[in-house]
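Right, I'll just put the structure down here and ask away after.
Omission of a single protein chain aside, the complex is shown with its protein chains in their original locations.
So, chain A:
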């Protein structure tokens, strides 16, 4: 769970280049490592990655071709009209991992983000509520309804803001609010 969140956070913070770890490129096998560690990628050799702004990566996706792939590659040297749609797709998939549509597919990450935001907001609300009950001191006596009534009466007697504000809204003849 923690690893998932950190992965999402780094995705939000920086635009990650995630090179597809191609199964066919030669590199030392990592035995005996912790299960979370992905196999080491040899960064000194040309790498493959799916990026919208780099349409043709440094190397094809599949380096090692089966016999069937090789014969397809031979057929590619001839007229492309001889190739069926499936063969064209197969040639594409040899060179590339994801299509642009697959690269650009939307994820459900926004739900995680929004959910996380609400969870933390809710938790904060609970903390504030607990503080209200257990931490806040009693309210000053000036908040009591009786005190407030006397305060209003005193303000009216003093004619506070008589033109446009407080006392202007009080009808002194009828002794009620306008």
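Simple rule for what comes next: a residue touches a chain if its C-beta (ideal position, glycine included) is under 8 Å from a C-beta of that chain, and two chains touch if they have at least 3 such contacts; residues count from 1.
Keep in mind that, in the parts below, contacts and distances are computed from a predicted model.
Novice: Mind telling me which option in "Cytochrome c oxidase subunit 5A, mitochondrial", "Integrator complex subunit 11", "Eukaryotic translation elongation factor 1 epsilon-1" or "tRNA (adenine(58)-N(1))-methyltransferase non-catalytic subunit TRM6" is what UniProt lists for the chain we can't see?
Specialist: "Cytochrome c oxidase subunit 5A, mitochondrial"
Novice: Which listed residue, A:100, A:129 or A:172, touches the chain dropped from view?
Specialist: Of these options, the touching residue for the absent chain is A:100.
Novice: Considering the whole complex, which of A:55, A:68 or A:138 touches the chain not shown?
Specialist: The one listed residue touching the chain not shown is A:55.
Novice: Using the document's contact rule, name the residues of chain A that touch the chain not shown here.
Specialist: 52-58, 60, 73, 76-77, 79-83, 85, 88-89, 91-92, 94-96, 99-102, 104-105
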